[in-house]
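Below is one structure. I have some questions about it.
In this view, the complex is presented without one of its protein chains, the others remaining in place.
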Amino acid sequence: MADLKYVGTSVKRRDGVDKVTGAAEFIDDRFLGPLLYVKMKKSTVAHGKIKKLDISKAQAHPGVKVVLTGKDYPNKIGLYLVDRDFVAMEKVRFFGEPVAIVAAVSERAAAEAVELIEVEYEELPGVFDPREGMKPGSPLVHENLEEYERVPIFYPVPGTNISNHFKLRKGDVEKGFAEADLIVERDFQLPQMQHVPIETHKAAAHWTPGGKLTVWSTAQSPNVVRQLLAKTFEMPMQNIRIISSYIGGGFGGKAGASLEGLVIPVAMKFPGYVVKIVFNREEDMQGTFTRQGLYSHLKTGVRKDGRITALEYKMIWDGGAYTEYGVNIVRAAGYTSTGAYDIPNVKTDSYCVYTNNSIGGPVRGFGMCEMQWGIERQMEEIAKELKMDPLELRLINGMKDGSTTAAGQVVHNVAFDKCLKTVADKIGWGKTEGKFRGKGISGLVKCPAQPSNASSSAIIRINEDGSAHVMVGATEMGQGMLTAISQIAAEGLNIPIEKIDIKVPDTDFTPYEWQSVGSRITYTCGNSVKMAAADAMGQIYKVAANLLGVPVEDLTFDGKMVYSTKDSNIKATIREVADSCKKCTGEGIAGPIIGRGSFIPSNMTNLDPETGQGNPGMFYCFGATAAEVEVDPETGVITVLQLASSLDVGKAVNPQLCHVQLHGGTIMGLSTALYEEVKFDKGVMLNRNFTDYKISSIDNTPHIDSFLIETPEEKGPYGVRGIGEQPMIGVAPAIANAVCNALDIDVNTFPLTPERVWQAIKAKR
Amino acid sequence: MLTYDYVKCENLKQAFEQLKSGEQVFPLAGGTDLMVGMRGGKFAPRLLVDIKGLEELQVLKEDDAGITIGAAVTLNQVALFEPIIKHAAPLAEGAHSVGSYAIRNRATLAGNICNASPAADTAAPLYSLAAVINLVGPEQKRSMPIEEFFIGPGKTALKKGELVHSVLIPKPYPQGKGTYIKASRTGSVDLSTVGVAVQSWGDRVRIAVGAVAPTPVRALQVEKAINEGGEKDWAKAASLVHEDISPITDLRGSREYRYHIAEVLIRRGLEQTMGV
Partner (left out) sequence: MTKKITINFTVNGDRETREAIVGQTLLKFIREELNLKGTKEGCEIGECGACTVLLDGKPVNSCLVLAVELDGKELTTIEGLSKNGELDKLQQAFIDHAAFQCGYCTPGMIMASKALLQRKPNPTDQDINEALSGNLCRCGAYQEIREAIKASTKK
């Protein structure tokens, strides 16, 4: 690749000054007004029919403008499966589900009015364990599942709580197990966890009498929000405007659409008002997406030389009360169900099951953390049985160039070996000194979970002074989109980054972006920006050629001037090009330069409904994590002595920010490994605040060593792959493997709280 | 959202007048427990009486009586006060382990005690130091050993209209090392799963445990074995704590784990303070 000037340099974040001065506008910082404040009346049972709902006292409360109930939100919403009510209709399906909406002129009036709403429920038997939920005769969370509209790649089982059964059959597992010298199998399980971004979910809506709807939202994906709202509220898309702000952390929890719909019917009744809803921390934890719980059974067959011959994975996911998004996590986990390992014979069944727990949905990793937990723990057990080095076992089975995934997709340009060896070397694999110390390693892989028609686009407008506006539909939630995309644009236009303006999206102005999820934006949005830059450059050269009277091939651009390579006196400024006239006659040649780029992946296919075979991955990202721990055997407290993360990012557009992302994702992974679990009691989330849902803080975060590996992905811009989610995936297994090696114990779940470790030690004795 | 009134007091007399002016009147010092409780519906005050500005409640001093910690003194002040670090190490450590630095700039020692969580990190240390609590009311003052102040979870011996005036670490100070060991889920900002204070008083020891009973408790059976029985096998002595405590299972830990951890931490505390 030619020497790059902007891509590959660690430029400082473009949103830096805004963020360190507090000037960065998040949704709740914008001046919006006049305001109506919305608060929810929330259900106090997890599953129940609404027998009585009396809103009259609330309606009469001073300051209240309107009280709405389920009938005011007649249409369901859903990205992959249209199953979700904004406000409960005849029954509630989870604790905290909205049963009524109050809009008032002050927060206080709205909160007081909520207290005046009287509700009575007839409690229904609830489903709280998806394994029970799958059984015949289980109470049904969604009686009308078969009537729900859905994207055809999801397969609900009518008359049950199973909203998606993903099947994968590769090769012949029976034959594969027959070839094995050793078969290892066990159960794994994982609790829910929650993103807990520091900024909770917020939205606001404004309606004009002329029928224009404006929505501000913390959503990661304004275009999908617009699309879903257009469908649900039966409005034409051009009349819906979604405005983004900086997002205070997304991690998948702000993907799709969530609370925006609640405020729209209110806005329509009160044109001119901005109707705002803010979830407090407890509402955010209980009432927005939660990572699905998982019960799984994994069986692996392996030859004594270490080669895995067969894998059978059954995954039962606690999808919660609505699985409009969760069905795809179940699918993604299914088609990636061999993790980073090349296994010829695979049988996977991945079930999304409704329960009356909180709504399951996308969380960083999108099923990979949960699914690969089982894979990476079972690798340890296999290594132990075979008396083989766990690293060696992974190197034998790890994917290489030409390997096939569980879905049968062929992967190329794979440096998984290098990822593993890098972190293993860093922590001094093979030597452990000290009692109660141990080392552990884990591989990881992820491709973006997206439909094969998920596209991106970009518009680049060149200003008269040669600066540029780059317009994309991707959002900035901390991952550095504004900076990375600027760098890609700068590279393509050969103008310094400071001359590029880029903002967070406004769907009235920015072009389509499917979603800012899946660790896909630098790749897809980046591709569209690269295309737009090339398009702009093409126009510049064409116009300049006409203006200067030389062939296009002779021209080059140094960021300020277009000039002929054959005679540098033949030149023109961008200004002259952008509003160009023939020098002698004054006749106009061309007007402003507008570059356009539109990208859709060409290497993906649908999957066979019976075998799950096909090409679901736009690109694959491999990596590894290694850890050294010391455990206090009396208390179970784990001290992390070393933690190393590697990732093949294809191309590090901004090396500094890539390391930062690697650290951040590793820390979030560590937090889930040691502290995070949602505790439900019959659907009530007991620990829905930071007092009892603990996450990593600075004083229990060790130093992280991060390694970027760059094996170019040929279809990515400048070789880019992805980075946002991957660093999380290998952490919990690496930590657990280290802990189990330190004490010769076994665990099949995490978080590894001190008590859980102590229980595992006791169980061993 | 609550409707209430607020008064900033100039002196104790005014405070007492306000406190007896009606129902649901709460004194306000640091507010770090009160504000959380108000938001969660646990407290519904009609009137908040702000007493933290009163000079006599801000006293933090050492004199012939010992170390006096006024009711408005913050946990950071306690944790950083040299005489406390030197003579009342369990309290310095316990106070330091509460919340975050910012919380400790507002939270007071008196508030931590009056909130009377069995897990209060300053309570077990005060037990181990034989602290005395001074209460003051409109008509009278009274004092009691700190152990008598805790009655149950969230319940103290304070009478209506009474305030904590100060806590005293009395002289003569304990001769010997002291420590507070806190077990928690994260080892960072967290409530105690179990908290153990061990203070050596020469060849005697005082041990108190938090988060294992309706109030913080002394590990009397453990103490007896050592102080009267001359037990020097710390593990053996620590194992007697099972008779002193009655932990429950909650979000932070199981009963079983708490029994186990209390024993481990007491043994470690004894090793640290009474010699191996």
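Details
Think of it as A and B in the order they're written, each chain with its own count starting at 1.
In the analysis below, contacts are C-beta pairs under 8 Å (C-beta built on N, C-alpha and C of every residue); 3 or more make two chains touch, one makes a residue touch a chain.
Predicted, not measured: the structure shown is a model, and the values here were computed from it.
In the complete complex, the residue from A:Tyr246, A:Tyr512 or A:Trp758 that touches the missing chain is A:Tyr246. Residue in contact with the omitted chain (choice from A:Leu4, A:Val17 or A:Met237): A:Val17. What subunit A contributes to its contact with the hidden chain is residues 12-13, 15-26, 28-29, 108, 195-200, 246-251, 280-281, 477-480, 656-657, 660-661, 663-668, 671, 689-691, 695-699, 701, 703-704.
For subunit B, the residues touching the chain absent from view are 1-6, 8, 28, 31-32, 35-36, 39, 48, 50, 99-103, 105-106, 188-189.
Note that only the chains that are shown with their structure count from here on.
A straight line joining the Cα centres of subunit A and subunit B is 44 Å long.
Contact residues on subunit B toward subunit A in their complex (touch as defined above): 1, 183, 185-191, 193, 251-254, 257, 260-261, 264. Against subunit B, the residues of subunit A that register as touching in their complex are 107-108, 111-112, 634-635, 637, 674-675, 679, 686-687, 691-692, 694, 697, 699-700, 753-755, 758-759.
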